[in-house]
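Heads up, one of the protein chains got dropped from this complex, but the rest are sitting where they should.
The letters A and B name the chains in turn, as written, and every chain counts its residues from 1.
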Amino acid sequence: MNATSPTQALLLATILFTIGMLGVLARRNLLLMLMSIEIMLNAAALAFIAAGARWHAAQGQVMFLMILSLAAAEAAVGLAIILRLHAAGRPTLDADTGNRLKG
Amino acid sequence: MIALPSLVLLPAAGGLAAWLSDRGPPARHLPWWIAIATILSQTLLLLFVTCTAGWSSGPWLAHFSMPWIPALGIAARMDMDGLSLVLLWLTTILSFPCVILSARDVGERPGLFHLLLLATIAGINGVFLATDLFLFFFFWELMLVPMYVLILQWGHEDRRRAAIKFFLFTQGSGLLMLVAILGLVILHQHATGVVTFDYFALADTPLMPTAAMVLMLGFFIAFAVKLPVVPLHVWLPDTHTQAPTAGSVLLAGILLKTGGYGLIRFVVLQFPDATARFTPVALAMGAAGILYGAWLSLAQDDMKRLIAYSSVSHLGFVLLGVFSGSAMGMRGAVVQMVAHGLSTGALFVIAGSLQDRLHTRDMRRMGGLWQALPHLSSIGLFFAIASLGLPGMGNFVGEFLVLLATWRISPPIAILGAAGLVLSAVYSLTMVGRAFLGSPHAGQDTDQTPPPADFGARQMTVLGLTMALLLVLGTYPQPVLDLSLPATPHAAPEMEAIHP
């Protein structure tokens, strides 16, 4: 793999990001939406790695680690919300019913 | 001299006291008494200011200056000339009918009501005194916000809409003025390298004609909304109609005059060249205002709306006078402002009293009130006659001088203005005829409700004094005429006089 040409990596990242975005937009299941967001985050992380490799800079990997922890936190919060919803007695994971939430 | 800021601080402090007095055990009319004490002491203070003013030291009579935000060249600077003095007296005099006649029996939360009323008066006093543009803008806003709350809280049936309209129009135009002020300050800084908001310094800013015109228009629109000038008058009828009586009196009597004051002080004197180029447009707008206001006034059924449109018509004369480019027109405009304040303020008191008694402002449901309310009706008749500009009353002096000054530069505009006098007779007498004269309205079920109470001694005294003032202004206007020429900003008062 040519270390100075991140084109393929960026292409892969773009594809992954698009898949994730389409997933978020198209799926109604909250769990699958969370998973799609993970894919998008990882696509962004991949882009950082590629860029770090291209310019031999450490920041790319730093950002990757950062995104990793961010993704973990996001997943934790997201799953907690889903569990909470379930505990509150909602029978569905359909995201489109979220606008019926009443505080 | 320290008395100038006191003129602002005193009503504000009195308002706070009235507000606090409402929190303790309920005392009957305590906030009202405090408000009366406040305006009485304000009168004394103004008397003191008048007596101690430097009559011999040039056109500027009194000064006060204190650094406020030195980094930005902002100072708490106040100067008083004859014009300010006349309008301060108008404010003080009109606050009496406001407080004595219409604020006593305000329903809920009288403390807050009086606080807002006095805060508005404080703001108005500040506007008439401030000679630092930042401070001026501060007071300009200070007088609007309490008025907005007054209308919103104590107004009539459609108060929310009216209050928001009032706020949007005045605030929007105020924003334009702020932009113009900042533009002027920045241009001044470019030219001289000094950042200052000082009126006297800014008035000497060398300006390109285009820049001067743009800045002048910024100020002009702000004041034109306030005055109001057709077609920017649309907030006024709604606001006057919906405001509580004290609010209407304050609005019509004094608040509108801040527009005229601003036009004189910050448009004509600050941008003389741009003003001269703008004069034809302003004159046309003035004549349009006179005729359009009178014409619409004629078509109204709502008494307060009728009076409101008549204000539009009367203040068209002020615009004519201010832009006539002569001292005579300027003096006439000031007399017109004072006379309009007195007569229209009184008319709003009367309309408000009628609404309290009959629970309607609709003149289709009035008629023949003279039998039941002879005192109220005769006073109403007097002020209606004053407002149609009968010679011998203040309004005539103002209108005549304005028209004379206008005739010199444009006879057609003066003829249109004189035609407005015919229309003013039409709407004034229509109002009198529909409300007070004629046969009692069939819909008034006089059997069931007790007949409404006529004006008592309190109302007769206050309004009688107002009548006397109008007559004096009409037959011997010379003191006001002498005072009313504004001092030019190019002859700044000497600095040693400023620092006490």
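Keep in mind that, in the parts below, a contact is a pair of C-beta atoms (placed from the backbone, for glycine too) under 8 Å apart; a residue touches a chain by one contact, two chains touch by 3 or more.
Basically, contacts and distances are computed from a predicted model.
Asker: Name the absent chain by its UniProt protein name; which of "Cytochrome c oxidase subunit 3", "Phosphate import ATP-binding protein PstB 3", "NADH-quinone oxidoreductase subunit L" or "Acetyl-CoA C-acyltransferase" is it?
Answerer: Result for the unshown chain: "NADH-quinone oxidoreductase subunit L".
Asker: Which one, B:40, B:429 or B:465, makes contact with the chain that was left out?
Answerer: Checking the options B:40, B:429 or B:465, the one contacting the hidden chain is B:429.
Asker: Please give every residue of subunit B in contact with the chain that is not shown.
Answerer: Residue positions of subunit B that touch the missing chain: 165, 230-231, 233-235, 237-238, 295-296, 298-301, 326-328, 331-332, 368, 370-371, 374-375, 378, 385, 390-392, 397, 400-401, 403-404, 407-408, 411, 414-415, 418-419, 421-422, 425-426, 429-430, 433, 436-440, 475-478, 481.
Asker: Tell me which stretches of subunit A touch the chain missing from the display.
Answerer: Touching the chain left out of view, subunit A contributes residues 21, 24-25, 28, 33, 95-96, 98-99, 101.
Throughout what follows, only the chains that are shown with their structure count from here on.
Asker: Rounded to a whole Å, what is the gap between the Cα centroids of subunit A and subunit B?
Answerer: 63
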